[in-house]
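The structure under discussion appears below in the form of structure tokens.
With one protein chain removed, the remaining protein chains of the complex are shown where they sit.
Right, chain A next:
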């Protein structure tokens, strides 16, 4: 250019410079034209950018508690998961897989390697090792805290592909956006909630998506992928039983409605056989797939599929409909008879174990209340009221029935699956509050179908009139359709305005949904539970960190081999943060041991002393919230201690602790209540017999601890 601008050159160079100027401007115009994308590319750009935004949104909406307090692990169960992940990263996989822990459930100990679901820990450890390999010096705690939001973002991507498989890509985008902020999912996957469900919901949706894809395409590769997805789910959460019962139920419904096909045969057989073999690699699951009553439905449907295939083959060979009918009747009778006989023999001989209490109480909700007080006492296991549904779903509760209607309009293998998933998961969500989490992906997908179909209808109305105004007649089928729509439009003059108004209404409703979700996440689901906040007298925010201070005191000031007795809620936290042996913890597998602790807490002091001597207890931890009005302390949980203790030791009777059927803890309480161990430990005056209990009082921020005996 300088050479061209330089003066005193020949006219040829001047002409050459003019030519380069012209070609430069031509290339500039040409590049502007190439920036204008074709419609398909525009659509792809919009889709990819929406998905990226949704991915980031799902991650950052779960970070409230990290920003407010600090990056720490919440609640009770995640502390056990954190401790095991720490062990895994320090000692390696072999040590972790064969770990026997003598620090929990003293004096019994616990075979941790064989009694946990390793998926979560292995996932976090893999992320940690890969980040370390890239020379990012992160601490394992940060990885654990942020695992759940990361997997929530991945779930939105899987939801997009699933929606695309079910309906179309528009429904997929809406599904991804809805599931990114839905409070039902956020409640268990907020940053710091390092629990199995954070990873398990991703695995659940992935397995379902891969299986539906396999049924739609009939390809062995997709079926294989779904088997591996099932393996990941089995390794991650005990809720895999839902998958292994829903998929056979779905196959059965397809068979009944006459949708048997080779694709279904390939997909189900590959997934069942491979998935079962892979699931047996997890020590905790073991041989349950062939031995437990909860898994027998899958096996029954597997054999039924073989019968169907055999009948199909015989029909193809026979070419005689009447003979085939007779053969069909004989075979079906024989197959059903043999199946029932095998099931009966297996159940009677005890080889096939009956449904465990936890899952049986889902089918018969009144069972747990009468027979298993431990299961009934957990607050997450209570049945669901309408307000919990509204709180966790908001708009989606209206869109769910509408989405069901649209699915029934366009019945296919995939929509039948999502309808079944939605209905069964909604029923279970009604039985137990905790299972709203499992229902959330189904509700989001079906609602996305409703939103997508409605908005498509409305926008077609909005665009139809303008199409008629712009295009002339005789443009082929689209022209005739437009003209016919115009003739119908003429009968409804304000149709376009009405459609625009309805579109605005739909966007208003969705924006209210987003507001609600953000409010719920911020106020209700971002509490770490181990750090409590309250409003002080002047409206300032007061933070109570008493739990962690108490555990740290235990870690610093007690001998290394001290044994701590507390109610089972705090066991995991004491072991993880206090680093001391506990008597019972949150993995409530031994009812008698917990009942012994409950009996000690609710007996008179001399009896309690004998029990604690026999358990070799050095310290007792009690939570008392009277000074600040903290409502979920041990005094409020006391009736459950009585019920669980009384379930095993008939000496403890619940009516002894009640006054006129009412539970009181003040001066007007029952005499047994006034003198039992829990209450005397929470009184302010010191007691002079041997057991001075450790307790801490909220609000005073100082703690008083007693001394061990001997």
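By our rule, a residue touches a chain if its C-beta (ideal position, glycine included) is under 8 Å from a C-beta of that chain, and two chains touch if they have at least 3 such contacts; residues count from 1.
Assume contacts and distances are computed from a predicted model.
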Under which of the names "Oligosaccharyltransferase complex/magnesium transporter family protein", "Sorting nexin-1", "Small ribosomal subunit protein uS9m" or "Origin recognition complex subunit 5" is the non-displayed chain listed in UniProt?
-> "Oligosaccharyltransferase complex/magnesium transporter family protein"
From A:100, A:287 or A:519, residue that would touch the chain that is not displayed | A:519
Option from A:278, A:311 or A:542 whose C-beta touches the chain left out = A:311
Listed residues A:51, A:131, A:224 or A:255, member touching the removed chain = A:255
Which one, A:224, A:274, A:378 or A:402, makes contact with the chain that was left out?
-> A:402
Touching residues (missing chain, whole complex) on chain A = 255-258, 260, 308, 311-312, 322-323, 325-330, 332, 365-366, 369, 382-391, 397-402, 404-406, 408, 411, 419, 423, 426-427, 429-431, 433, 450, 453-454, 457-458, 461, 491-492, 498, 502, 505, 509, 515-516, 519, 523
